[in-house]
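Left out: one protein chain. Kept in place: all the others.
By letter and in written order, the chains are A, B and C; residue numbering begins at 1 in each of them.
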């Protein structure tokens, strides 16, 4: 049925859910590294959309580097102030001239970065708390080709690989949802919670420890008692949330580094530790599925900001995750699937050098029983590879 | 009556109004050099006010350096775009810690600079057209003393001088008012006129040439005809305006470097040439009286951004201009007065090393007739020297 | 014998050497990401040594962020030129004042970074090809404590983990040695080989593909024929080298993206792609053992530049690798060991929350047979944890 080089094999070890110790981490949207991921990816989308609007195709660019230099702040009960602004340098290359027309790549990047900060960080004052700088090169001449011509499948630009897995373990679900809900709905109704939320989940056997570090926003913290209340509210919220995902024992720890006696607490003016001492850059935090999972193979690829048309590392990391999810959803009897795609430089990206799925099946199900279904699912997803590009450009697929 | 070292002497030459050739220039508010002057002075005021609000006194700072690196733009009939943002680096030193409290000097500077740009430049999009960066040092430790104690007259911090003159010649009045009205009331009702207006006045005998370069705003220029109309409207406005100040012959030239056949015209997207190729910095344009006057002695001092409490160069340039105006207004029979103040390092600033007035009197008036009045006026103004500081901080006295 | 929480368990899957597909990568010393790693770590060492020299102890600092913005170059047969310099921004925080004495942290960083570039990159002209900038904050006040007091074991500053493994597989050995020898002894006698060498090893069953990308130095490439010779010389060298480490089939590919007909080849002026279009930052490339190993658990930690006294992520990544090596070397019957250390915030770093070794034993050896030996080895290494710090500061332990 297919000529793609697809392998399906049983895993040689235990599913992560069955391993003794599991560690999972997520750096929240306001963590300095994630701020950089978010800016890089937003700038990438803005450029891609501009190229499409103006030329009907995406031109060469790459914006996967952003350096954040922390500021200095003096948080205080009731509201402190930023003393030295955060400095953010957006780095990349872009096609600045095409078909006789010039493209305002740097102005677009500047606006996209500032708009992103404005939308995501309600406690950051863009007029005084942050300096956004941009340095865009032209890129190497021979790479300034046109991508995305009608109906064509791009060629892989590198020898690279992507890896994805599904379904998420209970601990993974808890860690991801904890961050997303805290910085989302919870922060909306509880503005004391800033965007810099870091969640570490550790499961030993059937006990899960969820350690949450939340940057509290000083304007909404009149005194130490209010701070304590905010901490215990978060603890209660996360405890409830965790129980939606597991029947295991869960212990939630919030801001464990605090020392109430010394009044050394995690208070910020802007809701992010970037205001004071914590630098950041792209690709050092969450992988493309939003998590750091030392129990699973991970790619080092910094996907945020990369060009989604032909950057094979970005595409294959996102695609392998999508494939794993499809397999887990659509094929019965799958307990865990890990998908790996290895590109072949110069070949069409829908024909990877190897596409190998490593599966743990449920009791009573042999890999041979489901192999054909898995292969068919993988084959379908690979045939539809350019959909990844579309989703990324439209913002439907997160890279961090 | 006074122990101040005040000299009054007749000028050895002709009044400027009577010289054969007179050249006067003013760089408008949107000229890259003047943008820097404006930012430097605004930042200075914001810091001074913060120090007063928080500590009741002005602490050490100096913000007299701002570097503007021009952007790149593609202006076009009906509205073009900025391709690469203008980069503005605000440089200075400030007291960042006092009495155990930290002062957000850089955040204040950033906000002040951005607010200034926002207010003065309606065609500049702060989100995409300009990057404002700040680098503030702490200054040398031994300078971080407190200024402005109650009732004390500060000591001169340097051997420096200031020079001022009054009244303005007809050509000077025309040049200054042309720029101020064009970028003021005229631009408000004619948004086609940008803020970058440069005026050069040249008088040969009784003929005055006023050469005006106006950055037209492309959004309001649908085509070349509209541009030509805008140019001739400006010419008519300036011609009328000039006649308010002189009975001499006046010829007005607007955007003389245009070449209509080649459609090479002075079109901008933001209303300033800083968008394309023209860098700027503080202190390279207008002197403290808003003009460049090669027929008159000038100080090289960059007054904008300097600390108005004890920077003797700034104070004496502003004060000598004020004194000259007072003398010209209050003493009868004065045709021209030039005031020079030379400081003595370590002495109170109300006791200059020398204060010398050089005067041209009207026919029939001897210098001896008015010497006492002049001395008295100078003496009064010197006694009130700290009023200069107050006016600068409150924004009542422009430095450019 | 020990009270440390040490676990030894059998691996649930196959040793990497026995898996079907293995992928291994190493970014060479001249890859833009590795340049940043190298600078960050060199600056870190220079600061640590300065603090020790001046105060007998290491003070708070962290220099684990460096952003490289690529330049522009025009390589040409016989020698081209750099058109726009590479820009390198060294970011971090450091203690700048201690015990009444000021420490020139930024000057030290600047010199260390420039010296590192000078030593490692013979084709880079420091006077014209590179701009090194430094931005160091003071760090948060409450972290500016003193580290490294006599005999004390520091407390873990975070909840973090490290992971290491041993021994290296054949493919891993080939990849690492290929890069190190090419940029080392080989480049010394063959200056045509630049420092930017990227090696990707892929093993499928018993066939190993080694793909090498070598930035050739144009000064030593008079024409296309010379380039071809240089490529085939590298291929021969790597083929010979690989055979020292394996009996498997090895195919070596060098600069496969070249297109000789179009004369599109991998030519550089400086020996690194940082000269043209490739940006870089810390922690995006090699892990602490010098490799990227998707078949093995990896930590996302950017170890280069971190403070080696108390940064637990850095220490545990280096230490877990050292422990794994000791176990593999000293305990008989071990085929593969993976070591993981999880810290407990606030506890002494020689007492990790968990230290777990996952081992694959040789045929005929049960884990139970070697468990006690493994535990003893781990225990000894943990007791000697501060030796990691010493080795890092003295430059005996690489982090990339």
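Here, a contact is a pair of C-beta atoms (placed from the backbone, for glycine too) under 8 Å apart; a residue touches a chain by one contact, two chains touch by 3 or more.
Please read these numbers as outputs of a predicted model, since none were measured by experiment.
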{"item": "Contact set of the excluded chain (shown chains only)", "value": "B, C"}
{"item": "Residue among B:115, B:233, B:356 or B:373 touching the omitted chain", "value": "B:356"}
{"item": "Full-complex contact with the absent chain, from B:29, B:91, B:241 or B:254", "value": "B:91"}
{"item": "Contacting the left-out chain in the complete assembly, out of B:282, B:349 or B:388", "value": "B:282"}
{"item": "Residue in contact with the excluded chain [from B:78, B:297 or B:395]", "value": "B:297"}
{"item": "Residues from chain B at the interface with the omitted partner, ascending", "value": "9, 11-14, 19-21, 23, 64-65, 67, 69-72, 84, 87, 89, 91-93, 135, 137-140, 142-143, 159, 161, 163, 200, 202, 204, 211, 256-257, 264, 276-277, 279-285, 287, 292, 294-300, 302, 340, 342, 345-346, 354, 356"}
{"item": "Contacts of chain C with the absent chain, listed as residue ranges", "value": "74, 81-85, 87, 96, 102-108, 110-111, 114-115, 125, 127-129, 131-134"}
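Convention: only the chains that are shown with their structure count from here on.
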{"item": "Chain closest to the middle, measuring from C-alpha centroids that were averaged per chain", "value": "A"}
{"item": "Top-ranked pair of chains - ranking by C-beta pairs in contact", "value": "A-C"}
{"item": "Averaged-CA centre spacing for the pair chain C and chain B, given as whole angstrom", "value": "56"}
{"item": "Distance from the mean Cα position of chain C to that of chain A, given in whole angstrom", "value": "24"}
{"item": "Geometric centre distance via CA averages, chain B-chain A, whole Å", "value": "51"}
{"item": "Chain B, residues touching no fewer than two other chains", "value": "none"}
